[in-house]
Each structure stands twice: as C-alpha cells, then as structure tokens.
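Reading through the structure tokens given below for one structure.
With one protein chain removed, the remaining protein chains of the complex are shown where they sit.
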C-alpha cells in the first residue's frame, strides 16, 4: 500500500509528529556511489522554511542511512533511511483533536481506520514527502551512471493567475528555475508569483499552481504497453503527492480540442537517427518512450490550511467554525518541484530496470 | 505488467490480429450472480461500428467465460474470458510492416522489444480495451450487491471545440448520455459534436475530446493514504486507456488558479450526517473517499490514424509519406465512455476490498 | 493469488469441469522462437492415460495459444493459452455434490468461499497443473537460449517403500527416467515401483512418493538474499503442486543430524574456476546459486481418491460412508515429474531475470 514501483520499490513510513519518517528503497542497483552532499541538497530543496514564500516551520530533515551501503557504495541490499522529527509542536494541534479541518484528510481517515492521528495531519501531512526526496536523490545518482545523458528538470509553471507559456517549456533549465524562491524559470513572472503568494499570506489565504517536468535524454524503448505504461506510472506517482489534483503529458487536456493532423508527430531523420518533428505526444507513445523529451504537468490545489475563519463540524457531529493558528504555507508549489523531480527519477529508473 | 489492481486484479492479454483477446479477473468475490445479458450490453457499448460516428470495422465481441463460474455464479476462482478476433484483415496492414505510423506505438514498441506486431497495432491497438469492459461489467455487478447505492456515470464532456459546462456535471444522468451517438448528456451540444465528427471524417482528419465520470453513493472511508490513493489508482487506470493524455479530479487543473478560501469544502451536517457544502475536492481527501460524489475527467488525443498524407520514416530509416487507407474512427471519445466506467468499477471494487 | 513469480509471472485459471483451463505468462522475454512440437511433448508427459500406471481418464490437453506470438516468435506481450476440457463426465460427480470427500479440498473450499464446484474437484483438481507444463515448456525454451548449459532433470525417487539412494542422484539422466512408466532412472527399482502401483490399484488403494530434481549449469549469482530466496521460491512453487507435502534441498532433513564439519562445502579451484568440493548445500547459499548443481526433493501424499469404503460426512452434517467409483490413479508421482520440471524452469527464469 505504502509502496511505489515494480522492481525498484520505495516504501515510505512515518507521520509528521511521530518519532521519525523514512523509507526503504529495495531493488536498487549495487555499485552506485552515494554522494551524501547531493542527498543533503535534495532534502534541503524540499524543506520548508528556506525562503520568504514558504512556511516558517523549521524541519532539519537530516537523513540517516541505516542499511544497504558499504563505505558509501550501494550493495544491492535494501537501503533504509530515516529522518527524525524534531520541530514538532504536537500540542499546537490539541485543539484540532475534536474537529475535522475542511479539505484535509481528517474525516476520511477516521472513516477508513476508526482512529486518527490528529497531530499535524499524521500520515496525510506533506511532511511524508521528505523520504521521497531522499529516494529521488539516490535514483538520480543511479540514472546518471546508467543513462549519462538523462536530465530531469521540474519548475513552477503556474501560481494562481500567473502561468508560463507551454510553448517555452523546452527553453527553461533547472538553473533558471533555481534562481528564485518560487522556482519559476521566467524571472519576470517569478516576481509576480512571489508577490501574489505574499498577498495570499497577508489575506490569510492560499493559492494553487502547477509544476511542469521535462525529461531529456531518455532513450526510446523504456516503458510498458498496458496498465504499467510509463505515463500511467508517472500519473500514479504524481497524484500520490499531497494536494495534487491533475496530471497531463504532452499536449494533455489541450489535445482534446486538437485535430489528428495537428497533434500527430511526424517521424523524421535527424543526424542519422529517427526522431519526431514535433512533440505533441510528450515523448511517450503507447506507454513506451519514443526518444523525444518527456513532458508533463501536475496541478496542485491551494493549501487547505488557511487563517480565515471556516465552517466545519466536530467529531461529535456539531457544526462549528475554526481558523488555523500560526504561520502557514500559502503555496506548496515551489516545494513540490523537487518532489516531482524525485518521483520522476524513481519512476524512470524503475521502468528502465523493467525494460532492459 | 499487464495487470491492474491490488486484491482484485485484472490481467489482460491479446493483440488485435491474434486469435483472441481476453482477461483473467482474480480475487473476485464469490457468490455473485453474473447477468450475461448485462455483460453483452457492456461489450456492445464499447464495440465499434454501432453508429455513424464510429469506425466501420465490425467487432462482434462475443465474450466466452472459461472459468470461475458455476451455474452463472462466481466461485472465488479466477474468472477467465476470451473474445475471438473475427473481423481481422491482417493483410490490410501489410503495407505498414515496414513503416512507423506517426503518433502510434510502432517505433517505441520495436525499440522496447526488438520485434513488432504490425497488424493493426498489435498489443497497442484500441481493441485491447474490450476485456476491460467485460471485467467492468462483472465488477459493477459485485458493487451493486455490496454497495447498492453506488452509481457510476461517465459521459462525453468535450469533442474538439465543444464542451459541457462542469457546473452542470451533477445534473447529467447515464440515460441522458446514452440518448445520442456521441454520449453527451446535453442533446444540443451532442448534435454539434456529431456534426463536428462527421466534418473531421470528411476531411480525413480526427478529433480529441474528454470524458467526465461521476461516482455517486460511495461511502466515506474507501481508499488509501499514500501511493495507492484512490485518485492515484484512478489516474493510473485512466492513463492506461489508449489515447488518454490527462486526468484531473474535483476542480483539477482549475484548482491551480484558485484560492484556499474558494477551493476548501466546508464540512456541514445534512439530515443528521456529515457532508460537505461544496465538492471542489471531487469526493476524495488524502487518498480516501469522503462520502461526496467522486468526480473526474479524462482527456483523449485525436485518433492518430488519419487519411491525410503524413510524413514518416521506414524501419530502414528512410523518410517517406503515408496515408491510412480505409474507413477510420475520427473520434474515440464516445467509445471511451464505457471503458472509463469499467475501469472506475474495477478500481472502486479493488479499493473497497482493501478498505474493508 | 493465482499468480506465481515476480518479473515473469504465470497466472493460471480453470476448473476440471469448466469449459477450459489455461494460463497467462507475462514478462516473458521477446524474440524466443516457440517449438510447438516441444510444447506438445511437455503436455503429453503430464497427461493421464498414457501408461498402465496412471488413470484411465483421457485428457487430450491440446494447447491453443491466443496471444503474445507473431509467426511463432514471442513479442514481449503476455502469452495466453487455453486447453479445452473435453473428457468431462460431470454427471459422474453428481453423487459427490452433497458429500465431503476425505482429504480432498471440498470442505475447506466451501468454508472459504461459501460455494463449491463439486465437479471433479473444481479448481482444486490435479488437472489445473496442465497450464504449468505449457508455461514450463516456454520457459525452458527461453532458458536454453539464455543459459545454453542449463539442464533441468526431475525423476521419481520414491514410490511407497521403494526409494533411490540420494548418493546416486547425480548419476541419473532425464533419458534414464523416461525409459519406464514410473519415471525412475533406476530400472530395477522402477520395475518394483510399477508392480507396487498395480498392487495398490488392485487393492483399491493408492500410494505416495517423491520426486527429485537436479538443475545443472546454473551460473553462480542467481537468486535473492531475503524472503525471495531461490530455495524459498522453489519451495513455494513445489508446495503449490496438488498433493505435495514437503520440500527439501541439498541434504535437506538429513542436515538436521549432521555436524558442520561434515555438512560444510569447502571451496576449491577446479579447472581455474571456483567450485565446491562437495554439494551438501544443494547449489544454493543464502538464497543465491553458487554454481554447483541445484538439488531438491518434493514429497507427495497418496492420492486421496480411493475405491475403498471411507467414513465421511454430508454437507448437512450427517455421518455417512462413500467409495469412489470408476478407475482412479493410484499414484500421481510419475505425472508430477514434468510438473516439477516445469515449475523449476519458471522459477529459475524468473530469478534469472531479477538477478541480471
């Protein structure tokens, strides 16, 4: 249930206010040297509290590896790692013990399990995505060795009313995205997005947005034709991120209003090898990569935790109102960027291992 | 690989031009009486050649059950079924043997497996979705017994430039959708869509579109919090349909431009039970159903097979042009409606069985 | 549930008296040429009615392949195949409808599923092993291409009081075993076994026995260290055969009375490569092959269907007596030989694919 992947599997565990969160990465190739500094950087990118646009909550996210490594090299044994929960103010959540927060998983979870960890969302907290970043860092290192040309770049493509033009998607680099706090590679737009997030914060409100991801350098022939399609595996992984509401690849929902004659990607020969003249398909046909860049987009809803007064009910079934105390993250999208990259690395490595 | 589901699994097999296609449904509850007439109806709905808007190809799609039934009642043993391929004109495809059709899986498949079944798309043909409808019919019968209030309704919500208004989604019934060939519950719009499809056909072109699906009557508490989320499982299943390019649930991509204060669904008490005042969430929170209707939408690209001349390359790497002969289906969307319903029934039954 | 394997999976279906039995082999390598004559031979070996020591029941076991092949070559798509049930005398079983046959699965199945296919054991019939042989034949063909030196040889090593000496295990060849009806490579012993089986038949009784299997030519490094160990996978597969009661590999149960100094296999150098001086381990250490021959043994109980009068109860809970009518198979062991070989081929190929 808490496991993603077929051959390379990531099992995550942990709640926001338990002793630790973590994961077990199984089926990982042996002989990969782990660059701990790179892992730390990847964790750091997801971490709240790094910039003015994110939550003030401080999560140190120090990863401890427990197994699967010998002198920093993977051995083929399962790689377990944990991240201690340190900045937990469980008592902050005491008042939430008897209430269902609107658009949070509280009510659904209680109906499912008959018991609920009310402390900061428990297993449904965004904090549970931290282990994904550690696993993504490792997967990226394996991919770099196996497919040196591979490059996975995700960036913020929409915040509230501001979006990049999909026509420019292929012009953006990871470096451009990392230049600003919202992780939007268009610096002009980035400034507006940042301002909009500050506005939401000042209004005790929040905003949604989108992350776009481009995978360059994946050879043709990676994926599977039915059910475990490359795009279906990506969709499942992305919809697994907290607050994700949609997934599209290639021209996505825009394809619905296109004609075949405009959507079809003609094959052609470029520098002696087969490629496509356009890439409306987003690099995947029939579940399998076709050698063109993979391109997909993930939509995120606005953070449900807002400071404004909201109508809700208590666990006893009484109507009431609530307002979230403290300082909240008005937009999760910039922090979702490294999670999207991490899950992409995991899915690609898994599909690569099954396609060999 | 060719298997969907956790406890209830559907494994499909077959190519468009092999002897037969079919599936094995395992983990299916025992004691369910199978209404063969209903199975036939479900198969009939997906079948091409039923109306003026679909392909002229005749597929009889007669399902033969091979196991798992005793006097028409399920026994708990795996239910295998096959559908013979009868209307195969493999020779029609002889000219495609040495060519990669644009935006088809031909090239990607050959790179993946080193061998390709060129006859009508082989395993990548839309024909492989037929077993899904048989399995969906069975799952629907099990759900009717287990959750009598459950109702799954899918309909065409977009064809090319014509779309329904999402605000009306909840007003549409299955009966309204089945009244016309395009399966759009808005009869006015349906007429325009039908005309548009005919126009595409006369231009040797094709069009994309969208299917919307509503699940009413699912109790709260069905689903899983991480990775195997209800929405992630639906996304994976839907992206598994041929030509699917996107998935969104609740307000989906529109959430990206919303504020928390407008997106959040306030809990309230209605007739003594907890419900939500609005349903921007689409009935799922944190991977688990919350008792409100599930609502999602799937985007489909235009059929890649078109009669117009297209640029492409041969398997020897030479550039060439091609045009698909014969009569093609200019829009798969109406036929995708029963597939979306079937996969939804499969996913819901599987998640229900894991959540008990 | 009805699936074996990790990467290469075999899902079987079918009951002895339904329309057909069969299987789906998924994850099978592409590019393997299928020798249909070899498949037929493998099926023929398992089939009852071939000799004087087996049941008189005639099963033609004609395999029809439905998918995954193009001009007799595997394409990487799932390979489905069916075997029609022809010689069904369901009415023979009418009298068993209301009775639980001793040491059959009738009672347990009814408790599990609340419904029971009483016709010839239904899903619990030995007939369900036929698809295993078809899948085994295919796996053997793939292994021959991938590991040309590999050789899997199973033979009858015990029937009732007569057993071969394990010390001679390595001297026996498949050809020696196939020379007689009981499939025992020691012709002297084979004659006694055959006579014993005839004696059991004349007494309306049955006998148990053992099958030994030797895998030569498997390179070191195939398998997995924890849970999915090569020996654990073999054990699971073998205990999946009807009537199997035990599994041991290497010195097996005899190891329990050995000392480390006699059981340990010293490493040595032979013709420039590392090998072991003895093979008490049976070719596997810590879940992974060590390059020495794999050696294991499977115990089978006597066929529960016997002609003698037996005490039992009706489904209404009344004590009664019964005696099985007709001609029964007094010993399943010779027919289990090809099943053991087939499952071994499946497990080895699966573990080989995971270990690459």
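By written order: A, B and C. Residues from 1 in each chain.
The rule is simple: contacts are C-beta pairs under 8 Å (C-beta built on N, C-alpha and C of every residue); 3 or more make two chains touch, one makes a residue touch a chain.
Please read these numbers as outputs of a predicted model, since none were measured by experiment.
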| item | value |
| --- | --- |
| Partners of the unshown chain among those that are drawn | A, B, C |
| Residue touching the undisplayed chain, where the options are C:28, C:100, C:155 or C:172 | C:100 |
| Residue of A:20, A:268 or A:315 touching the missing chain in the full complex | A:20 |
| Touch list for subunit C against the chain that is not drawn | 1-4, 6, 12, 100, 102-105, 107-112, 123-124, 128, 158, 160-161, 163, 200, 205-210, 219-229, 231-233, 235-240, 242, 244-253, 255-261, 263-269, 272-274, 276-277, 280-282, 284-291, 299-306, 308, 310-313, 317-319, 330, 354-355 |
| Chain not shown, touching residues in subunit A | 1-3, 9, 11-15, 18-22, 24, 26-27, 30-31, 64-70, 73-80, 82, 112-117, 122-123 |
| Hidden partner chain, residues of subunit B it touches | 7, 77, 225, 354, 356 |
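By definition in this document, only the chains that are shown with their structure count from here on.
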| item | value |
| --- | --- |
| Distance from subunit B to subunit A - Cα centre to Cα centre, in angstrom | 26 |
| Centroid distance [mean C-alpha coordinates] between subunit C and subunit B, Å | 40 |
| Centroid distance [mean C-alpha coordinates] between subunit C and subunit A, Å | 46 |
| Junction residues of subunit C - those touching two or more other chains | 77 |
